[in-house]
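Yeah, one chain of the complex is gone here, protein chain that is, but the others are all in their spots.
Note that the chains are named A, B and C in the order they appear, and that numbering of residues resets to 1 at the start of each chain.
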Amino acid sequence: MLIKMMARAEEEQVAHVIERIQECGCQAHLSRGVERTVIGVVGNTYEHRNELEALLAAPGVEEVIPIAHPFKLVSRDFRQERTVVDVSGVRIGGDELVVMAGPCSVESREQILETARAVKAAGAHILRGGAYKPRTSPYDFQGLGLQALKFLKEVGEITKLPVVTEVLATEDVEQVSEHADMLQVGARNMQNFPLLRRLARTPRPILLKRAPSATVKEWLLAAEYLLAGGNPNVVLCERGIKTFETETRNTLDLAAVALVKELSHLPVVVDPSHATGRRSLVPAVSRAAVAVGADGLLIEVHPCPERALSDGPQSLDLPGFAQLMHSLAEMRGGAFQTRDRPGSKANVLEAE
Amino acid sequence: MLIKMMARAEEEQVAHVIERIQECGCQAHLSRGVERTVIGVVGNTYEHRNELEALLAAPGVEEVIPIAHPFKLVSRDFRQERTVVDVSGVRIGGDELVVMAGPCSVESREQILETARAVKAAGAHILRGGAYKPRTSPYDFQGLGLQALKFLKEVGEITKLPVVTEVLATEDVEQVSEHADMLQVGARNMQNFPLLRRLARTPRPILLKRAPSATVKEWLLAAEYLLAGGNPNVVLCERGIKTFETETRNTLDLAAVALVKELSHLPVVVDPSHATGRRSLVPAVSRAAVAVGADGLLIEVHPCPERALSDGPQSLDLPGFAQLMHSLAEMRGGAFQTRDRPGSKANVLEAE
Amino acid sequence: MLIKMMARAEEEQVAHVIERIQECGCQAHLSRGVERTVIGVVGNTYEHRNELEALLAAPGVEEVIPIAHPFKLVSRDFRQERTVVDVSGVRIGGDELVVMAGPCSVESREQILETARAVKAAGAHILRGGAYKPRTSPYDFQGLGLQALKFLKEVGEITKLPVVTEVLATEDVEQVSEHADMLQVGARNMQNFPLLRRLARTPRPILLKRAPSATVKEWLLAAEYLLAGGNPNVVLCERGIKTFETETRNTLDLAAVALVKELSHLPVVVDPSHATGRRSLVPAVSRAAVAVGADGLLIEVHPCPERALSDGPQSLDLPGFAQLMHSLAEMRGGAFQTRDRPGSKANVLEAE
Partner (left out) sequence: MLIKMMARAEEEQVAHVIERIQECGCQAHLSRGVERTVIGVVGNTYEHRNELEALLAAPGVEEVIPIAHPFKLVSRDFRQERTVVDVSGVRIGGDELVVMAGPCSVESREQILETARAVKAAGAHILRGGAYKPRTSPYDFQGLGLQALKFLKEVGEITKLPVVTEVLATEDVEQVSEHADMLQVGARNMQNFPLLRRLARTPRPILLKRAPSATVKEWLLAAEYLLAGGNPNVVLCERGIKTFETETRNTLDLAAVALVKELSHLPVVVDPSHATGRRSLVPAVSRAAVAVGADGLLIEVHPCPERALSDGPQSLDLPGFAQLMHSLAEMRGGAFQTRDRPGSKANVLEAE
């Protein structure tokens, strides 16, 4: 950590800061430049981070500059090899591109079954579908809840697709865990810390969406809550951030995907549906996500988007999804196989 | 609601949209301009909003334009007179400016008592202090929890100041309600809908912070969850939004305060501490908040900011807070009285 | 155009708006819904756009909602087939991916010649290099000016690469046009309207960068200035927008590339160097840009980035660029050929 003093900081202010650094059991290295005095802090700065950062409030201090990354367990400095997360036999973060597809909301048994069969046939690996829906307005459809969870579980078994669904509240974690193979933390809950702490104690893998206002570092620190709490099976999901551009629902930050893969060993997938909010852009943006290095995609698909109870405008219909899968397979010089692997429920993309 | 067709929309696409509108029990009014066909929807569009909005996914549709505001109960269209929220005798939203002050985190009985006495003496009306702290990093101080709640309750009684504190999780609502006069929903939880639904059923007034990525409409819709669920005692709190500017912690959106007072009957207060992240800017920004029409302020105060376990750099020290209160009183041509009102615990700002 | 009245608009306010619409030679279609009265404007709304939009200031008006796109000549509604821009024999917007590469600033004859030879050998089609540099600080290197233009022209001839360089001021347009094959409008000048009007009168093709705060519509309207003024040879360049994320220099908006290709017939290229500001992210982001449908790339390359006078951290070195070109060629299932086409100075990417 470095403490930069103001241009006109007085000697006793410098002395006071040094004293406080020593109180924390660290050493202070003084460096006087032409314009500023900078005090380097050496020692166990991590443990005393809070106290040292509070020195920004001490008289004469202009800035406190952290040197170490704020995250640990999620960092590639901590773990060199890539994490591969196993979702009931589907491996996210390995060589294969993993596609999770399904409707925004589970609306009926028929709707989720029809969608699941179609996305399976097209090569998808995991079924998505919302049971508990976080909706901006209290008057919007809030999801079928437990009924939807039961449909998802049944349809996952019928189609041999693992299931991912969002969990909104700590009190639902157990129930959702019983019905789904992977639990999603939505963008609005990325910094719902009680929920993260609860999920850190489940055996289920977690899909952690980036909040619309989260920097890459804040996102990784949210993942750190999960790892630090005991759950190493975390998949990150970029789904667009909030910017001044309103033509798309959010602004997809694909450079962040490449960056996170430099900074962290965790797998990263991309949600082009929420990122753009426009069905017509989903295929091109999906291909870009694959090209930038994403480990997978999360795509909204509905048998009849114009009758969807939520997110219709950004949902692909069934033929549109099949076409996208075809173009992704072409791009990777292979095809998504629809056979079932022994001991698993997954489709595989293999070079022909 | 208006449905704008694409420039090259075909007749059968227009006919299909009209049919769907009629299915929803509404009437369609067709208007053919030089460049576009627009279909007006008349009837109970509110109830069928989801279905009508999904028509954006229908072939040939370019845009669906809502006409009504998405919120109802929070709107001034719904209720003309201003809401005044009573917090154990302190009225927010009336003629008086209400100042809530205290440390970011409750760190010890001594710290919160010393702060409470000082802010009371300076004219503050409500004591703030964090018991459960939402922290970006899992390694940061997470608050003293129940112990802090007990200190707050005791110190509130000693100093006759009502207490506001943040509640992070539905499972804590009951306990926090027993110890505090007002419950705060933090910026990161503004769209934690299970929490909002739970808080809608408490008798306690709610302080609802704007999320760093929330538009004014999303913020009002979060409040709508509380009112629709049965709790009319909601105070909104602007605390800055996330923008590209990094010199301040957030960008305080004071025009939004004036705008919300046009759109809604709910009181609005401002948090200059989180908005700026810099102690030196807090006084000027507080005065601006008062001038723009805020009903109150939420200010972080610590006896020794450089030793604060959280948010030291943005906390005023005790003399700094007294000085700010003095300048606010001057600005309003009066002074904050420190006498206790019969049957209440509040300071009053009165013209001399 | 649609004019939405306030909930409590009075009859005479509605009548006044209708009268003003008729004054503009248009017809008003009144539609009274449950919550709002909406007045549709039919007729030559385009010509009277300014007057009609000003009605937002009339009493009782809540919103003026435009129906037509604000741009015309750049729109695909206006021209269905894609524009291909010819830059001295290199065609941008056709089937081939066009790569423009070179240093941020021309620093010496030797530096630009070495770079040009290397990027040509690696398969680049156009040479980029800054002569006049827009720098945030007046104390930064401002470019070699005319000297740099001469180097560019000479080196372009030696290596048979067309040259693109930025023009900052109307008074430089003639001189820059004499030395370069394509003129770049930098992000900071996207709304420098006198410059756009001057460039609309040159025979040179224009590379128009998106401003860091420009919406897609504002960007297209800037291009509209060029087309309306007489220059149809415009290539758009996405280079990242300003957001709260600071880990990357800007936030690259690749969905905007796909969107612009829907809205407009103009070619779009991507600048991954300015978008990310980090050399290590350039290759992955370049591949994503190609996958999303960009017609070309603009890449900063320097023989020794750590000695670059500007933008070193985001510049590829020569072997790094060659490696990127190799991976792009692989991705497209072909290779960039280094032979010269008869009558042109360009490299070609062809399927093998």
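Here, a residue touches a chain if its C-beta (ideal position, glycine included) is under 8 Å from a C-beta of that chain, and two chains touch if they have at least 3 such contacts.
Since we're looking at a predicted model, the values are computed, not measured.
Per the touch definition above, the residue from B:Asn50, B:Thr83, B:Thr248 or B:Gln323 contacting the chain not shown is B:Thr248. Where chain A meets the chain that is not shown, the touching residues are 2, 4, 7-8, 29, 31-36, 38, 40, 42-46, 65, 67-68, 77, 242-244, 246. Chain C meets the missing chain through residues 20, 46, 49-51, 53-58, 70-72, 134-141, 168-171, 188-189, 191-194, 211-213, 218, 221, 224-225, 228-229, 241-242, 279, 305-310, 312-313, 315. Taking the whole complex into account, chain B touches the unshown chain at residues 213, 215-217, 241, 243-248, 251-259, 262, 275-276, 278, 280-281, 284-285, 287-293, 331.
Simple rule for what comes next: only the chains that are shown with their structure count from here on.
Placing every chain at the mean of its C-alpha atoms, the farthest one from chain C is found to be B.
Measuring from the average of all protein CA coordinates, the nearest chain centre is that of A. Residues touching across the chain A-chain C interface largely coincide between the two copies, over half of the numbers being common to both. Per-chain Cα centroids separate chain A from chain B by 27 Å. A separation of 40 Å divides the Cα centre of chain B from that of chain C.
Averaged Cα coordinates give chain A a centre that lies 31 Å from the centre of chain C. Each of residues 243-244, 246 in chain C touches at least two other chains.
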